[in-house]
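With one protein chain withheld, the remaining protein chains of the complex are depicted in position.
Letters A and B mark the chains as written, and numbering starts fresh at 1 in each.
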Amino acid sequence: MKKVLMWEFVGFVSLLLVLGAFSMPLFDDQFMGKQENEIIIRLNAEEAGGFMPGEITVKKGETVKLVLVGQDVTHGFKIEGLMDDVGTINPGEKKIVEFTPQESGVFVMMCTVYCSPNHHKMTGTVIVED
Amino acid sequence: MSKPEKKDIDLLQVKGVGKPLKRILQWRGFHFTFILVNLFVFVIVLTAGFFGNPMGNMNFSIAVVWILWFAAVEFMILFGGRTWCTLCPLPAFGEWTARRKLVGVHKQKRWLSKDKKWPKKLDNMWVSALGFLGISLILPWLVTRPVVTGTLFLLLIVFGFLFALIYSGRFFCHSICPASSYIGYHSNASLFGVRARDKSVCEKHIAKECIRGGPKGYGCPWKLYPGGHEDNTYCGQCYECLKSCPMDNMTIKLRRPSTIVRELTNVAVKAKGKYDEAWMGFTRFTLAIFYELVFFGPYWFLKDWGNMGVNFGANLPTIGLLTPTLGGFQNWLMWVLIVAGVALLAYPAAFYGFSWLAKKAAKDKTKPTKQVFLSFSYALVPYGLFLWLAFAITILMVNWAYPLTAFSDPMGWGWDLLGMKFAWSPIVPDLIPYLQAPLFLIGLTFAIVVTYNIALKLFGSHKKAVRATTVMTVLHVATALIFVWIIMG
Partner (left out) sequence: MGTSKWTLVLAILLTLSSLSLLGSSAEGSHERVIVIEAKQFTFEPSIITVEAGEEVIFHVWTSDVTHGFYIDGTDIKEEVKPGEIVVVGPITFDKPGKVKIRCSVTCGPLHPFMTADVVVEPNYTFYGFVALTLVVAGATLVYINRSYKKSEEPTEE
């Protein structure tokens, strides 16, 4: 009888562990192997959320590494006044780009390759603080 | 003059393999372990489906389920019958709750589980088969939008749970689950079969633990009589009978082609009023051909109609993107008409017409046309299966990279958990038709042979059977040529 209960217990604990996999999305940073100075930006069509996150805040004079991850279709990327067009990023691809903002202010990041009917609205903001 | 029938392979008595396999199947932890592994995959499907990348081929829920899993199930049917049902996590929560045990044997109590008898009206595969057809109506969305797949499987697991609280045993699996009908239907063309070794042992054995349950196992949750059944339609391969039989009389048979034909013929000839199974056959057969045309053919409008003209992927937060225009919705209605029309009306009508002609050619007056029609429909058990295998091969060889990559990046967010990322690169795609050809030709041959055996039993004479078979062969060849034209023309 005790042995049966023990196996039930083992089974139950395994079940809980398996259900724990629901928490998988919470470990995004770890599973991306995100470094200290990296910011991950995922590229979606504007209708599907656009740049995620849509707004980032950085410090003037500090080098920022952006990890651009393509999600749904091919996008392009540039930051008006901070970064030239870096080329295309296909779904599943990652592009790591760096920039060091010299001035504070608000800059606009935009998609540079037609990706959906709302392509021209696909923008985000880069806030550079002192 | 009868020659001794060559015996099927008794898998559990095969040297070196049989004994360890039997110990595994009789170990109560086996079922639980495999279901747990699948449950893990299932959790990933739901999580990725609802919250992952809205682009289907980047998402585990689409890439693994509709490229890898469904194709694997088709092959499992051929070699292992209802092996998927053995491992399926959908009824698991319900079964554990109703049994009030994860692993051990326990007399089913009334608390929480009502243990009701199955309603007679649902003791067939109508709900399941129509569910399968219903899914086909939204197939372009189901196999490309993560949230649709996530929703479907969430609903299935909820129903799997609820039905087990109301009805005893595997009612959900037997009568409701949309996969169950086709897996069970085509399992009659499988090499695999759970059978009693020696029926005379069962006849003398009164206690019948295989039905009632005993100290070592539950009674068959599919409400079969394991000692007697000679077909695979509703045996879910849970192996409770293997565990509960005290006479060690249950085993797995690897059936020889002649046995497969013989047992399938018996199912076909004995089928009275089983139009649910006939329509399952018609649906599966026509859809295999139709999907090959739609998904891999050049007629874009068909894809677009089924897709309602929506160009966005969707997960749960972006589910609003699945709003079609009025025109897109109207086009989808055309798709519904075509799919339902061909599967439910056009092909069955043609089949009926040919059955009538076959009966005329056989000059038979003893069997009603309905019976001939119904029995001959079982030729689609192997024919439809092999056509689906041909379709599955296309999907696997072209898009294999997506599911394998999805194991490393289930959410489609850019992870690399297993260091396993593959670039899309079809495997010898120009040779795919040459791999599909042997499959559908085997299916066609099988269909003709089975039709002949059925006709022989129905009409009684060899000459009549040959004439009837020749008529049906015209139909089967015509559909094969349609498939040839789609893949090579």
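Keep this in mind: a residue touches a chain if its C-beta (ideal position, glycine included) is under 8 Å from a C-beta of that chain, and two chains touch if they have at least 3 such contacts.
Predicted model only: the values in this text are computed from it and were never measured.
Novice: Which of these touches the unseen chain: B:R100, B:K303 or B:K370?
Specialist: B:K303
Novice: Which one, B:T144, B:Q237, B:T283 or B:N331, makes contact with the chain that was left out?
Specialist: Residue touching the chain left out of view: B:T144.
Novice: Residues on chain B that touch the omitted chain in the whole complex?
Specialist: Contacting residues on chain B, toward the hidden partner: 1-3, 5, 55-58, 67, 140, 144-145, 230, 257-258, 261-262, 265-266, 294-300, 303-304, 307, 310-313, 398-399, 402, 424, 426, 428-430, 433-434, 437-438, 441, 444-445, 448-449, 452-453, 456-457, 462, 466, 469-470, 473, 476-477, 480-481, 484-485, 487-489.
Novice: Name every residue on chain A in touch with the hidden partner chain.
Specialist: Residues 72-74, 88, 90-92, 113-116 of chain A touch the chain absent from view.
Everything below uses one rule, namely that only the chains that are shown with their structure count from here on.
Novice: Per the centroid of Cα atoms for each chain, what is the distance between chain A and chain B, given in Å?
Specialist: Taking the average C-alpha coordinate of chain A and of chain B, the gap between them is 40 Å.
Novice: Residues of chain A touching chain B in their complex?
Specialist: Residues of chain A touching chain B: 4, 7-8, 11-12, 14-15, 18-19, 21-22, 24-25, 28, 31-33, 40, 42, 44-45, 47-49, 67, 69, 71-73, 91-92, 94, 116.
Novice: Spell out the residues on chain B that touch chain A in their complex, using ranges where they run on.
Specialist: 29, 32, 36, 39-40, 43-44, 46-47, 51-55, 58, 101-104, 311-314, 317-318, 321, 405, 409-417, 421
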